[in-house]
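These notes are about the structure you will find just below.
Every protein chain of the complex appears in place save one, which is left out.
What follows is chain A.
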Amino acid sequence: MLQRTSALLGLCLLAPLGAQAYTAYVSSEKDNTITVVDGERLEIKKTVEVGARPRGIALSKDNRALYVCTSDEDHIEVLDLASLEVTHNLPSGPDPELLVLGPQGRFLYVANEDDNMVTVVDVEDRSKVTEIQVGVEPEGMGVSPDGKWLVNTSETTNMAHFIDIAKHEVVANVLVDQRPRVAQFTPDSQQVWVSSEIGGTVSVIDVATKEKIKVIEFAIPGMRRELIQPVGIRITDDGSRAFVALGPAARVAVVDTKTFAVEKYLLVGQRVWNLDFSPDQSRMFTTNGVSNDMSVIDMEKLKVLKTIPVGRLPWGVVVAP
């Protein structure tokens, strides 16, 4: 009996620790590094040097590698997360900025800011599969969880391009507000949310009709409108809430996905750019480019827990279990 009790006690003690062990990876555009942060203790574990100007980052399907868009090297570097060493490079086309991994985990879709292309890369063969012509200055990349759609945004054309993944063809274009930066699908694949940095809005597009159903605006008392520049978007797994990074406004907006109303603005560091959740969705991590730090948000209380310094010009963030 005693043995069983102590075993049970041991399990109770171990379980939460096991569930919470995760790591955040932050790319620093100016330092050319990936900062490895213990997601639970919020301490920097290691800083890894990578190629020039690392921006967009994505995890491999098995969570063992990190794909890093090293924009000024014109390729993607693959960082092995066990050894924390770059094992090989992938072709990407010139100036890769943002990338997204398809649901099967084999194809990477990369936006090439300089040549108006989306490059499809096979991570197993380490080869370029094809290139898809899109608008001027492609930027945001979103893939639908059902694997049917890829949405790319072009900064200068101000459009969200719907690409049929099976055919690798653009089938629809939706005009959004100025300088669209990030495209994010809802977990049910029925909507895609597109942030417009200069327009200061987030457009919600219905995937079936390819039409805008809502344009979300933001207003922070005492904050000039032009400082509100939405960039990173993340939507919770249950689809109930969206989080939008508002750049120089130093706030993350919490949006109710049913009513599209902004529930709250959370104060974080300057020029908040990208966001990611912890695997259990209890915390969110933000990269704050100008103040060179990362803010950690308690998702249950909707409060900023802590802000810790990372490298210079932190850009992308992903969290791995």
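The criterion applied here is as follows: a residue touches a chain if its C-beta (ideal position, glycine included) is under 8 Å from a C-beta of that chain, and two chains touch if they have at least 3 such contacts; residues count from 1.
FYI, contacts and distances are computed from a predicted model.
Visitor: Between "ABC transporter substrate-binding protein", "Transport permease protein", "Molybdopterin synthase sulfur carrier subunit" or "XdhC/CoxI family protein", choose the name on the UniProt record of the chain that's been left out.
Guide: Its UniProt record gives the name "Transport permease protein".
Visitor: Of A:R41, A:R126, A:R225 or A:K306, which sits in contact with the chain we cannot see?
Guide: Checking each option in A:R41, A:R126, A:R225 or A:K306, the one touching the absent chain turns out to be A:K306.
Visitor: Pick out which of A:I44, A:I198, A:V215 or A:L267 touches the chain that's been left out of the picture.
Guide: Answering carefully, the residue with contact to the hidden chain is A:L267.
Visitor: List the chain A residues touching the unshown chain?
Guide: So the residues of chain A touching the missing chain come out as 221-223, 250, 267-270, 290-291, 295, 304-307.
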